[in-house]
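Partial view: only certain chains, each at its native spot in the assembly.
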Amino acid sequence: MSNSFGSAFKITTFGESHGRGLGVTIDGCPAGIEVDMEFIQSELTRRKPGQSKITTQRKEPDEFEILSGIFEGKTTGTPLSMVIFNTDQKSKDYSHIADSFRPSHADYTYQEKYGIRDYRGGGRSSARETAARVAAGAIAKLALKQLDIEIFGYVSQAGDIKTEKSHTELDFSLTESNIVRCPDTEVANQMIELINNIRKQGDTIGGVVSCVIKGTPVGLGEPVFDKLHARLGAAMLGINAVKGFEYGSGFEGAKMKGSEHNDKFENKDGKIKTLTNLSGGIQGGISNGEDIYFNVAFKPVATIMRDQDSVDKDGNTVTVSGKGRHDPCVVPRAVPIVEAMAALTILDFYLLNKTTKL
Amino acid sequence: MSNSFGSAFKITTFGESHGRGLGVTIDGCPAGIEVDMEFIQSELTRRKPGQSKITTQRKEPDEFEILSGIFEGKTTGTPLSMVIFNTDQKSKDYSHIADSFRPSHADYTYQEKYGIRDYRGGGRSSARETAARVAAGAIAKLALKQLDIEIFGYVSQAGDIKTEKSHTELDFSLTESNIVRCPDTEVANQMIELINNIRKQGDTIGGVVSCVIKGTPVGLGEPVFDKLHARLGAAMLGINAVKGFEYGSGFEGAKMKGSEHNDKFENKDGKIKTLTNLSGGIQGGISNGEDIYFNVAFKPVATIMRDQDSVDKDGNTVTVSGKGRHDPCVVPRAVPIVEAMAALTILDFYLLNKTTKL
């Protein structure tokens, strides 16, 4: 189960990589959101394959259709369902893995869990499923826009190349100016070169997507288990290939002293603000009005263009050869996915927070 | 909302630091689990304050009572409710923060979210709430024991002192042999010295708790949003003071190549196993039968024994002085909490997995 995410703004995705298509239904979509179709498409386009030389060369238009939930350009409060029909499926590419388990893929675990699996392109376990999340996330972003909340994802690390600039030093208007989606343009060039080299080796490389959320009102997040960062973390860890999540001071915070780490409050023009923000905009699991920021670590894509030893269903040793068209590094295309999951999380908490008082 | 955790084995905690007590109700507790009262108490004792010189010196016995759900020593399948009544409450200690917001605490955000807060000892936001989780986790551990699943938490880092041994090199029978709960005894001594020094400075320090889960069957975890590691991450990020979570290769994985990172399958005596385990025992969000392991980063405790500038409700500048009895480093006492949340997560997925087939 649990192809659903969210409580008040609840999405359920469906679909497989090589089935009829991918889709999502939003239950709890507030009425009256203006649905900007071009914006939704532009978000899907940021995620789609084949967008640059450092992504997979598969061509999929990733055009969406809305099946329900809007009337005269606005959401009606009824379930909003969207489908992206598959077009470039090439199922033959995958016959070689019908019975074999690709290393570090979900083939083995799906087979054992369900006793059956759609092996074509990874089936349900394919990252193609995230297209549905991006579509739903685009609706959430349109709602957040009406609330003046903005989300800025970007690549902060590819392999061991990393921007040294903190999120407060970056100009996010530059993120989309390069194909790796790193607003530190000098570092971006190094990243692109690295990924290109890795691609030529038939190998893949990991990376980190960072994200900043601006404009969040005070009060979002539901203690004790659904702290804002706990749900953000779950949202990010639910994205394919993610291995870690940290917010605010993160793992560095473990090395710090309380006297260094505490964010002092001050009265700034009648508003309570903090001087520093090692808390990452969240205290006690609840947003405090400062910028929320976090990092998401992605492992290298498991599909490499090399032969690898593995086993088949019966335990026989087999060689899995690297076929298909895959990303040498997933982080550039992961940026809109991270943003989408962040948007879904924030909007959900925004709606939940309305029930805190009578 | 969301004082609940879990789907099939669902706990709901209640209580404040200085109210009548803390408690938890388990809904969905399977029938027939043998309830070992001494074991539950021993788990609470591992978490309780005052247990050593490097923890807070507050004295709270943390004795529990079971209010429902067992009969003749076994769970009956009906809600199992437990309470730990508060005894050492000293409410006067907290009058000074009735209207002031302590830096990097939840005072400000609770006040803004709810318009009212029980400020005594942090009220609901106090880490004392985790006693209820440990009690519920003890029941989960008793169930997992019947399933031969074991959980080993330990302190792997305090400040910048860190064991260099991987989880496969450690002897977990040594974890409880020292007060910092680090099975690398040499490093443990350095940690204890560090924490003692920090305590004398009236300061606090962060750290990392690591955890290994052994014996998990293949198939636990629910794609796509409730991946096993996504829920584990949410479980850990829901613990007070946690800033980050990583599993398997974690943030290091972001620097690696696919050819290095992939875990090859092999047939080992008729069982499909992996040669390496950078996946951390989870592939596609589902357990693959290897050891599950992860790290949890804790920030330094926000309460320090020093004066700090802050503001009150009305935005006036105030000085918050460090009073009360607090931990210089939270990680030794956090070990049983991490284990409890891990146990709750694994048992929940174990039960959920039963519905995968007819």
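Note that the chains take the letters A and B in the order they are written out, and that residue 1 is the start of every chain.
Keep in mind that, in the parts below, a residue touches a chain if its C-beta (ideal position, glycine included) is under 8 Å from a C-beta of that chain, and two chains touch if they have at least 3 such contacts.
Only a predicted model underlies this, so the values are computations on that prediction, with no experimental measurement involved.
Peer 1: How many copies of the one sequence build the whole complex, if 2 are shown?
Peer 2: 4
What we mean here is this: only the chains that are shown with their structure count from here on.
Peer 1: So the centre of each chain is just the mean of its C-alpha atoms; given that, what is the distance between chain A and chain B in Å?
Peer 2: Once rounded, the distance between the two centres reads 26 Å.
Peer 1: Give every residue of chain A touching chain B within the complex, in rising order.
Peer 2: Touch list, chain A to chain B: 1-5, 7, 13, 101, 103-106, 108-110, 112-115, 124-125, 129, 157, 159-160, 198, 203-208, 218-219, 221-227, 229-231, 233-235, 237-238, 243-251, 253-267, 270, 272, 274, 278-280, 283-288, 295, 297-304, 306, 308-311, 315-317, 352-353, 355-357.
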